[in-house]
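All protein chains but one are shown in place.
Here is subunit A:
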Amino acid sequence: MAASARLGFILLLMPLLLWLTLLIIIPHVDMLMLSLRERVGVGEYETSIANYKTVLTEPLYMRTFMRTAVMSILATLITLLIAFPVSYYIAKMVRGRARSVLFLLCLIPFWVSELVRTFGWMILLRETGVISQFLQWSGLVSGPVEMLYNDAAIMTGLVYTSMLFMVVPLVTTLDSLDDAVIEAGYDLGGSGWSVMREIVIPHAVPGIVSGCIVVFMLSLGNYLTPTMLGGKDSLWFTEMIYSQFIVRFNWELGAAFGFMLLFASSFIIWAMLRLTGQTLERTMG
């Protein structure tokens, strides 16, 4: 009996194990080996840490790396600032049908692909685009305005792309907060701000943290948005990985870049959890 239960357990676990080994562990081990290889001649390779040395010593790569991390953190914070009031409104202020409609409105942009959404922003922001023409028509500016191809455009795109992934966890956690608790806060003489600070936000922390993790990961790994909206100054780490692999045939350096990105995202998330005093189990479970 015990033996067959054990067998059943193993078989049930099999799909997960296969998934993890075949799609995650084996490719990563392969990448790691690749990143520890150096090309010494035509078709000849040697084991070395030269690729990591290149990443760390070439100021350009480190700068791009830092820039990607900082901009992703910034994008996460901006997303949080915009998404929190929206989620609070959806979860606490409206009821019934209006609530589903509002939630649906947040979802609708995600029915089209990311590429199309990014194109939408390009149509709005470009020199001959909708906003520029409206400004000229209304007489606010005299000539065409270029709003594309800069960091602000990248940031707008990133925030827009990841908004939903912040709203959903926030609405869920805020929803689980009993209205009576908020009322009690006011009854005890709390102001709007102190209720928010002492009751709502502490309750929402797991939702905030899990939303931030998802948004941060999405921004850090985003390729389309920075490349398309950033133009000539769009330096993004994933773009560098792509070009090493595809354009330069330099898989070794590309693999090293990939591992740097993995370490960086793991480290930043670990630091974020430590700072907020959360654990992965609490935020994700």
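Following the convention adopted for this analysis, a contact is a pair of C-beta atoms (placed from the backbone, for glycine too) under 8 Å apart; a residue touches a chain by one contact, two chains touch by 3 or more; residues count from 1.
Keep this in mind: contacts and distances are computed from a predicted model.
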Item to check | Complex member absent from the view - protein name from UniProt, among "Phosphoenolpyruvate synthase", "Ion-translocating oxidoreductase complex subunit E", "tRNA 2-thiouridine synthesizing protein E" or "Spermidine/putrescine ABC transporter substrate-binding protein" | outcome: "Spermidine/putrescine ABC transporter substrate-binding protein"
Checklist entry - Looking at A:V70, A:A184 or A:I246, which makes contact with the chain not pictured? => result A:I246
Item to check | Touching residue (missing chain; options A:V42, A:L140 or A:L188) | outcome: A:V42
Checklist outcome for this item: Listed in rising order, the subunit A residues that touch the chain left out are 7-8, 11, 39, 42-43, 58, 60-61, 63-64, 126-128, 146, 148-149, 227, 231-233, 235, 240, 243-251
